[in-house]
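The complex appears here without one of its protein chains, the remainder shown in place.
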Amino acid sequence: MQRLDILKEVNDIFIDVLDDESIVLSEQTTAADVDGWDSLTHIQLIVAIEKKFKLRFTSKDIQSWKDVKEMIDCIVTK
Amino acid sequence: MQRLDILKEVNDIFIDVLDDESIVLSEQTTAADVDGWDSLTHIQLIVAIEKKFKLRFTSKDIQSWKDVKEMIDCIVTK
Amino acid sequence: MLHFYKEDNYNLEFCVTHEVHSQFMNIFKDCNPLHSNIAFAREKGFKSEVMHGNILNGFVSYFIGECLPIKNVIIHSQEIVYKNAVYLDDLLSFDAVVTETFDSVNAVEFKFNFKNAESKVVAKGKIQIGILT
Partner (left out) sequence: MLHFYKEDNYNLEFCVTHEVHSQFMNIFKDCNPLHSNIAFAREKGFKSEVMHGNILNGFVSYFIGECLPIKNVIIHSQEIVYKNAVYLDDLLSFDAVVTETFDSVNAVEFKFNFKNAESKVVAKGKIQIGILT
């Protein structure tokens, strides 16, 4: 899967979980840029991404991400 | 959308609503062929199909279907 | 669909009183320490006992059963996501909106959310109902 396709899928997950059609992620997006990206939403996003891409992150993976780029890097390597 | 793609999407909806990965629909499939296709499931299937294809059936449409073929015919014409 | 139109919206208020909380535990016997032990709840990072999420589903039941323009309705399905803890005596504002109607099968879909007094969404979800003819 290409990075751009992954970004698109991740974007769809954000729209669904945050219930906000207007979300447009870029690789530079951070949690601070997205309204409503709080701790419980974070869990729902991770769960949805793990399900969608049929992979599992470690808690260490998640803590290391600074932006969407690092999340996608991690998805690519799994 | 090609008939085969529609059949595939409808099949995915059946798997999801009936919670049965083993469902393989053909155009000849009727309600009697699918375990658990009862009246409430029927409503859930119709609702899911209307949402997925962004269309609305009439109650007359639905009553006229004898098999999956006639359901797809109807989706194609909407 | 008669009685229900896309974007119709409803607003209600609910309070999670001591009576509601204690009666809920009395009926369903869910006395998990998170709901009944303030020290446990605090140790887990909450400011006091967290109210049962399914109390909110009871309020949803009231909304569907008693607050719609017609009484001949039945719930087909519902989902709820909990976003923030609800505490004793929290006054909750409930908003619901008709998102879709399905005339062919007499079904209506709503989205809803509950907000607390600080306007924080504590839960949100969807309900699909059928109209009984």
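When the chains are written out, they are named A, B and C in that same order, and each has its own residue count from 1.
One rule holds in what follows: contacts are C-beta pairs under 8 Å (C-beta built on N, C-alpha and C of every residue); 3 or more make two chains touch, one makes a residue touch a chain.
Model, not experiment: these values are computed from the prediction.
J.: Considering the whole complex, which of A:2, A:22 or A:58 touches the chain not shown?
T.: A:58
J.: With the missing chain put back, one of C:2, C:75 or C:91 would touch it. Which one?
T.: Spelled out, the listed residue whose C-beta touches the missing chain is C:75.
J.: Could you please point out the chain B residues that touch the chain left off the display?
T.: The list for chain B reads 19, 38, 40-41, 44.
J.: Mind pulling the chain A residues that touch the left-out chain?
T.: Looking at chain A, the ones touching the missing chain are residues 40, 42-44, 46-47, 50-51, 56-59, 61-62.
J.: For chain C, which residues touch the unseen chain?
T.: 19-20, 23-24, 26-35, 44-45, 50, 52-54, 57-62, 64-66, 71-82, 132
One rule holds in what follows: only the chains that are shown with their structure count from here on.
J.: Pick one for the touching-chains graph, please: line, ring, star, complete, other.
T.: Chain contacts: open path, no cycle.
J.: Report the inter-chain centroid distance for chain B and chain C in whole angstrom, where each centroid is the mean of the CA atoms.
T.: Roughly 31 Å separates the two chain centres.
J.: I'd like the Å distance between the centres of chain A and chain C, where a centre is the mean of that chain's Cα atoms.
T.: 28
J.: For chain B, write out the residues touching at least two other chains, lowest number first.
T.: In chain B, no residue touches two or more other chains.
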